[in-house]
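My questions all concern the structure below.
Heads up, one of the protein chains got dropped from this complex, but the rest are sitting where they should.
Should a chain be cited, it is by its letter among A, B and C, assigned in written order, with residues numbered from 1 in that chain.
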Amino acid sequence: MFKRILIANRGEIAVRVIRACRDLGVESVAVYSEADRAALHVREADFAVAVGPPPARESYLQTDRIIAAARATGADAIHPGYGFFSENAGFARAVAEAGLVFIGPPPAAIEKMGDKVEARKLMAAAGVPVVPGSPGTLEGEDAVRAVAKKIGFPIMLKAAAGGGGKGMRLVEHDKDLASAVRTVGSEAQSSFGDGRFYVEKFVTRPRHIEVQVFADQMGETVHLFERECSIQRRHQKVVEESPSPFITPEMRRAMGEVAVKAARAVNYVGAGTIEFLADADRNFYFLEMNTRIQVEHPVTEMVTGIDLVKAQIEVAAGMPLPFRQSDLAQRGWAIECRLYAEDPAAGFVPAPGRIDTLRMPEGPGIRVDAGVYEGAEVSLYYDPMIAKLAAWGRDRGEAIARMRRALGELVIAGELTTNLQFHRWIMDQPRFIAGDFDTNFIAQEYHPAALAAPADAERVAAILAAAFIAQRTHNHAPAASPQAGATAAAPASAWKTLGRLEMLRR
Amino acid sequence: MFKRILIANRGEIAVRVIRACRDLGVESVAVYSEADRAALHVREADFAVAVGPPPARESYLQTDRIIAAARATGADAIHPGYGFFSENAGFARAVAEAGLVFIGPPPAAIEKMGDKVEARKLMAAAGVPVVPGSPGTLEGEDAVRAVAKKIGFPIMLKAAAGGGGKGMRLVEHDKDLASAVRTVGSEAQSSFGDGRFYVEKFVTRPRHIEVQVFADQMGETVHLFERECSIQRRHQKVVEESPSPFITPEMRRAMGEVAVKAARAVNYVGAGTIEFLADADRNFYFLEMNTRIQVEHPVTEMVTGIDLVKAQIEVAAGMPLPFRQSDLAQRGWAIECRLYAEDPAAGFVPAPGRIDTLRMPEGPGIRVDAGVYEGAEVSLYYDPMIAKLAAWGRDRGEAIARMRRALGELVIAGELTTNLQFHRWIMDQPRFIAGDFDTNFIAQEYHPAALAAPADAERVAAILAAAFIAQRTHNHAPAASPQAGATAAAPASAWKTLGRLEMLRR
Amino acid sequence: MPMRFVATIDGAEHQLEVEEIGAHALRVKVGERQFDLDVYPAGRAAFSILIGNRAFDLGVVHDGDDLVVASRGAATRVTLIDTARRARHTGAGARPLAAGKAQLKAMMPGRVINVLVKVGDEVAHLQGLVVVEAMKMENELKSPKAGKVTEIKVAPGQTVEKGDLLVVVE
Partner (left out) sequence: MPMRFVATIDGAEHQLEVEEIGAHALRVKVGERQFDLDVYPAGRAAFSILIGNRAFDLGVVHDGDDLVVASRGAATRVTLIDTARRARHTGAGARPLAAGKAQLKAMMPGRVINVLVKVGDEVAHLQGLVVVEAMKMENELKSPKAGKVTEIKVAPGQTVEKGDLLVVVE
């Protein structure tokens, strides 16, 4: 086992990896940008090294500095988390060349799955179902039209270098084809530096269902069942769960087998995810493989009982998988809500800022993976996801009920705005509760007015009373600027004292 | 199902019951003493009613006020938690007479198990193994000596009205018998108002292992396996786990069967616990039945996946048990640490006071059931247990590792002192890790010097630096009294500003 | 004597009167409805409030001139304008925002791509007013209330900082 692991990431996933290190008795090294000196992952780690200015490309994406930090602290392995360097074969190679272990798949597997067109070809060759479409990249309107004729509209034009919901364009009719071909090529060129694209049939009412796979260095490859990730906004997952309320046991078995086949086709090692699109007829198609740990891994951990991050480290250290396929079973149901610093009333625009009060939910069946703390600044520089809540229940109903309870216990306020109330809205939606949704769910069902506070006169009175006391305290507090009109306020009273005590109590 | 449940309790168990209510869509009513106006259970509940002055006998133990509170708020059932009224048949009857549902067993079952001598007789008659001893209560030295001759020394004299570790006296030799008989009788009379006592063989190196049972109103009775509760100080449990590292599958099956038999013998309904003593040869003996939910129920919930408090409410509402024996299985391992406001360096003396900073652990496999919050006052009037931490793992090793991690993440400080470090010590003990312990473990192994901080010069420097900044901030803060010598302090510096900002930041 | 405020909760205005009637007791009148509240501090910046037997647990923090009241599972932005003080200050420089006005501010630094309304337009609650590009996404910022656009402070192409005033709706 490793002695010390550097985590080339930040936020909740860095904290998650630190926890896995603790559980293994391995020391952890955080890296941090100047914006993150007091970030939670720095507070939680055993060691910490500064790697540059706030923009990620000047710090967290500086290969040399990360490797130098590992050397300076005597780390013998690097965990990339998700995002940043996690699917960067060049980084993985650089780590290996520095004599350190990259906790992830072999660079070749990253590369094969990183090129969406090549991956599609490879998967088709391995017998993995792919969405009908062009066998490879296409050039020009006519080539696209030929494929469209064969598979039928609507179709998706997809950038070969895209992925994660980026670089896609839907074409519903032949008349829109010409302009779409022009723009997708130039957009792909400007966004990814690679203008190649390919064509897939557009799956209507698609569900996004993915299968967790795991392989060790000896070639043992298993799957840990599915995750349902269809609740998305702006092509980003918001709520995930496992099992999927949609698939049948037969489909689960088939998807698991296909996923293992896909992983084997690239000689995969470690934790990976095969993403599928499923249509209303329960056909499923390979979408892409994420060659890293996923944000939503906790729901799989909760239903299988397997610590995936710990297993990543063990496998990277050369140990055999600590479980066989026959050891694995799903128990109960788990749901995860991603807490974002964003404003669901304003089109989910990021709304970072300081967190002034924070109380996380507790109690049976609740798991919290936070990247922040009370008093932390949520920075503009990075992903607005600040925490994940997960709830486990014996069945889906219990999991939803517990998630509702957890969301109702969570207290967060400050400069930032969060999507907390939005999650409460989702958990109350009849279609969500019925499991009847696809990736269009939020776009179809959600309207900001849905989050308007209910007209409960007593609650309004309580809120205004609390605000009154806080404002009065503020106006009387020594910290308030003198011109703020403190002297104009009401006569001396017990409230002032009360408020001041609260304010100054340490 | 009920519309609204009053919880006749406080602290973490009141919060636990409120959570179960939330999960069931049932409203919750808290009751509170004057000392508990701002206690966590009042904050968490939907409704709250004052029931009297701080001493429990003047508030939480006022039957009439509790029932009046239920009526005033339209509650249709009362959950007693543990302690207080939970094993009081008179209260259970009063609740029923008021037309409300008592969420617990029938009063007759409480009474039968409440009299330790009668329970012992009843259990023996039902074929449940009991510790060898007197069939009933005894009077006088000679009667005791006769039993002692038969079963051999050492023996325990036990008050018939005792229980929960109170009203017991160990007699190792015949010469000590006379005085022990005199004192145990008079002590039992003064403590319990009932001087009767009986004799049991003293089990050396005993392990305290208990079995969770559950029954519905239709007579379906099941068990949910065992909990190991041998880690005790002053006859109070400190750490519990499930499964037990001691028992074999055969012993587990036998104990489960016996426990169900015991519950059936008193026509039990709801959640109950059969406590056993096990000796080194894996004989086990009925000790007593707790006719309520236990403090340590979370470890059973974590390994079985069953929400015991929710099931209590469902069964009390007349619903059938939501699980059969064949649905129940143990998965993985769970450990619970009880966080007490007490000083392990001073004989575990209660050390209550205000909690000024509190950060609870999070992450995979961790469950927190707290009765307090940052800023809360831990009162002298009630039990010093302020929170429970539980950790689940695939096996005992993983559970211990996660508990260590959770204890290491927990930050708590203020006027109070806690046994946090003591728990860390337990988790590091080779005998604990090996599962090789009995109820004498703490008495034998623990010495306050064990908690001395390690001599880590860098850590000491960091601690002193943090203290320095905080003290300086304090001396410069506007709240400090003028005579405290603020003017005598060091020259203006960035630290003052920094500190003040921290202090005043809301 | 009760203090009077114009209270705004998430864009909705209320007439508020607050009177202290005991050590932990407040009488609160919201519009025509009056409530007696039992208010206790519960930790830092939080209050346990009982109205009759009903229990509320509310955290309060300041964000600039706003108060953010965190009830469980939600956070509500509140402003309280002291009616008496506003009257005294009428005509003064930095007087508080008049009741009935609502400001659309930039939630984050970015670049204004488009302004969808002009001064004098009647707009609906949550109607899009300005499009700001930030973090590589275009974000349509919506009207905090129904009303008439009285001021527009930005133009397309302009860079804005977090908190900058964009549009006033009255």
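Everything below uses one rule, namely that a residue touches a chain if its C-beta (ideal position, glycine included) is under 8 Å from a C-beta of that chain, and two chains touch if they have at least 3 such contacts.
The shown structure was predicted, so the numbers you read here are calculated from the model rather than taken from an experiment.
Asks: Identify the visible chains that the left-out chain touches across the whole complex.
Replies: The omitted chain makes contact with A, B across the full complex.
Asks: Where does subunit A touch the missing chain, residue by residue?
Replies: 29-30, 37-38, 42-49, 72-73, 373-376, 506
Asks: List the subunit B residues touching the unshown chain?
Replies: Per the touch rule, subunit B residues meeting the hidden chain are 234, 343, 345-347, 349-353, 356-357, 359, 380, 407-415, 417-418, 420-421, 424, 448-449, 452-453, 457-471, 474, 485, 488-490, 493-495, 498, 501-503, 505.
Just so it is clear, only the chains that are shown with their structure count from here on.
Asks: Kindly work out which chain lies most centrally, taking the average of its C-alpha atoms as its position.
Replies: A
Asks: Which chain is most remote from subunit A in terms of Cα centres?
Replies: B
Asks: Find the geometric centre of each of subunit A and subunit C from their Cα atoms only, then give the gap between the two centres in Å, rounded to an integer.
Replies: 32
Asks: Hey, how far is the Cα centre of subunit B from the one of subunit C, in Å?
Replies: Roughly 46 Å separates the two chain centres.
Asks: Between subunit A and subunit B, what's the gap in Å when you average each chain's C-alpha atoms?
Replies: Roughly 38 Å separates the two chain centres.
Asks: What parts of subunit A, by residue number, touch at least two of the other chains?
Replies: Correct list: 356, 359, 408-409, 474, 503, 505.
Asks: At which residue positions does subunit C touch at least two other chains?
Replies: 41, 44-46, 54, 57, 61-62
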